[in-house]
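Take a look at this one; I'll ask things after.
Removed from the display is one protein chain of the complex; every other protein chain stays in position.
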C-alpha cells in the first residue's frame, strides 16, 4: 500500500501541460497518443469496459427475475437472454451501420454487413488502421453492448403479461432501427450533435431514456396486470419473488456501469484520458451511493420502514443520473446528482401507480425520469452545455422513440396480439406459455 | 461517444504493413513488441483474461446447481468448489510441467514443483526473463484456469448419483494427468501440433471435448438416475430446481469466454494482436447469440414452446463451437458456426436420452458434440487447417481421454464404488451424504 497521497488533479484539462512537461524531461517521453502503444491502450480499454457492459445483461436478468412473481420467472429469463442474443445479431446486421453511417445511409453502407466474411458491417475494401483510436472490433463490441442495454430496459416494465414473440419482434426493431437511428443523431455525428450541441456523455438520454420511452409506450398499449389496480383506486403490491437476486442484479449493474461510463471516454492513450476515466469511475460509484442513501432515508421517513427495492432502484437511478456527465462533477456534486435520482424514484414509483401505468420493475422512473434529470444536470457542471440543446434533444429523442414505439406496439397488438389471455396471466406465463417453472420445487401450489 | 467510424481491418495480417508504416512516421514509433511495454501488455492481458476464465468456475457451479433437483444442490456445489481447488493444486504440482515438458518428461522436470519455495513447478535456477512474451506467473495462472474448466465440465453430467470422493479422485487424475498430457500434444508442442498441423485455437477439442469424453465415460459406467428411463421407453424429465441460477451461470460462462478465447491469442504486444483479440471478443459474442437464437427458434418450431434450458445450452454450444477458431471467421460466419452448435444441442439432448445416457445438464452435447463440430469448423475459415489433421486429432484425443477415463471410472467402481445406494439417491445426496440441505426452508417435504 502507498505511503503518501498525490496532489489532486484539478481537472483533466490540467494534464495537458503536465504531459508537455513529461516530454521535455530526461526520461524517454513515451507519449503513447497516436502510436501503437496508444492504440493498444484504448483498444484494450474498450474490451475491458465492453465486457463490463455485457455483464449488465446478467444484471438486468437477475434484477427482473427477482422482482417478478415466481410464476413468471422463466419467461423473464427467456426474454432477457433472447433479447441479448437478438441485439448482437441485429446490431451487426444493421444497427452499427445505421448508427455510424459515414457518408450517409446508402444501401451499400447499411446492408454491407450481410457479407458474412467481414468482421465489419461496412465492406470497405481497405485495410488501413487508424493508430489514433482503437481497433474496429473493439469499438463494435463496446457499442453493441449499449444497444443490448437499451433493449434490456424494456423487458422489466412489461413483465408478467406480454407474450414472448411480440416482445422479441419489438426487440428486433428497437435494436436494429430505433436505437441506432436516434443514437446516430448524437454519437454518429448527426444533427443533435452538430446543430444543437447536445451533450450526453454515456447515454442518460441516448440509452436510458430510449429504453424508458419504449417501455412506457409498451406499458400504455399493454395495460396493467390483472388485479394491480382495483376499481376503488387501490394499488395492490405484487411482491418480487427473490430479493436476493434483485440485489445481486443491482450490484452487477453497478459494476457494469464503470464500463458503461468509463469506456465512454473513448480514449485511454494519454495520462489525461486515463485520469478522466478514473474520475468517471469514482463519480459513478458515488452517484450510485447517493441514490441508494437517499432512497434509504426517504423511505424510512415517508413509510417508517426502509424499502429495499426502492434502495436498489435508488442506486440505479443514481447511476442513470450521472451517465450524461460523469466527468466534470466533483465527488460531492456527483453524490448529489445521484441523490436527486434516488429522490425521483421514491416519488415517481407511486406517481406512475396513480396514473395506473403498471411498470413491474420501476424501469420508467429509473431509466426515463432519472435519465431526463441526468441530461439536464449536465448544465450544472459542464459549461459547454446549453439549456436549449439539452431540452430540445430530450424532447426530440423522446418524441421519436415514444411515437415509433407506440406505433409498433399498436401494430403488433392488431396483427398478433401482445398480451396473454387472462387465464394464462393468472396461471403464470411460465406454465401457460413455456411449460417450465423456474422453481418447480419451491412454491406452494 | 465517438463521431466517426473507422475503416475496417480486413484481417489481422493486414496490420503488419500498417505497423511498419507507424514506425516510419514522424511520431515516436513506440513499437512495444519485444520491449518491457509489450511484456506488461501481454502479462496484464493474461491476468485479466485469466480472472475471466476463473469466473467460469462460478458459472459452472450456478448452471449445475440450477439444473439439478434441490435435494442434490449442496452436493453439486461442494463438488464444484472442491474440483476447482483440486485443479489449482494438481496443476501446480504436476500438470503444468506435464503440459509444457520442455526437454521432456524427466523426473526432475515433472516433479520439480514439489519445491515449496518456487513459484514455478520447474526449478530451473536462472532468472532470465523473456521480454518477448509474458511473465511465467501470468502464464501459469491463465493455463491453470483451462485445466479447472475441463474438470468443471464433468461434474454436471454425473450429478445426482455419484459419490463425492470417487468423483474428486477422478478430478485429481483428470487435472494432474489426463488433461495436461493430451494438452501437451497440441499446446506443449507435441505430435498433434508438430506432425498433424492440428489447429485448436482455444480448445474446442483440447478442453471442451476432453471434459465431454471424461463425462461420457463416467455416465456410461455410472448409469442413469433411478426413474429417468422407464422400461416402456419413456423418458422422465427431472426439472432443474432453479432456472434463475442456471441463467446466471450461463451469463457468467458467456462473460468468462471472452477471456477463454481472447486470452488464447497469447500476445497483446502489437496493434495486430490487440485487434485480433477484439475480433475474437466480437466473434465469441455473436457465436453465443447464434446458438441461443437457433435453440430459441427450433424449440418453438419443434415443441411449440420455447425451452429456456435449451436456449441456455444453445448459447453455450455456440461458445464451444467458436472456440477452436474464434479469429478467422467474419461476424456472419461466427454467428452461423454458433448457430450450428445450438442446432446440435437441440437434437443431441433427446438423442442421448434415446441411448439412455443420462447427462443431467447436457454437458456432452454442449462440450463434446459442439466441441467436435467447432474443431471441424476451423476448416471453413482457416486455410491452414487440414481435414486430416483436424479429424485425426479429434479421434486421437477422444480415444485417449475416453479410454483412460473409462478405465479409471471402472477401477474406482471396483475399488470403492462410485454410486450412492438407491435409498440415498431417492432421499437426495444432500441429506444422505452431507447432512446439509441447500434450501432447508423452501421445499415441501
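Read from first to last, the chains carry the letters A and B; within each, the first residue is number 1.
Criterion: contacts are C-beta pairs under 8 Å (C-beta built on N, C-alpha and C of every residue); 3 or more make two chains touch, one makes a residue touch a chain.
These numbers were taken from a predicted model, which means no experiment stands behind them.
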Legend entry - Absent-chain contact - pick from A:264, A:335, A:375 or A:390: A:335
Legend entry - Residue in contact with the excluded chain [from A:61, A:76, A:175 or A:247]: A:247
Legend entry - Hidden partner chain, touching residue among B:245, B:289, B:306 or B:337: B:245
Inset, instruction - List the residues of chain A that touch the chain left out of this view. - result: 1-11, 14-15, 18-19, 22, 27-32, 37, 41, 45, 48, 52, 69-70, 239-244, 247-248, 250-252, 254-255, 258, 262, 268-271, 274-275, 277-279, 281-283, 285-286, 288-290, 292-293, 296, 300, 305-309, 311-312, 315, 329-333, 335-336, 381, 439, 442-444
Inset, instruction - Provide the residue numbers of chain B that touch the chain removed from this figure. - result: 29-32, 34-40, 43-44, 46-48, 50-51, 54-55, 57-58, 61-62, 65-66, 73-74, 77-78, 80-82, 84-86, 88-89, 92, 96, 100, 102, 113-131, 133-141, 144, 164-165, 186-189, 193, 200-203, 206, 242, 245, 248, 264, 266, 433-442, 444
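Keep in mind that, in the parts below, only the chains that are shown with their structure count from here on.
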Legend entry - Centre-of-Cα separation between chain B and chain A, whole angstrom: 31
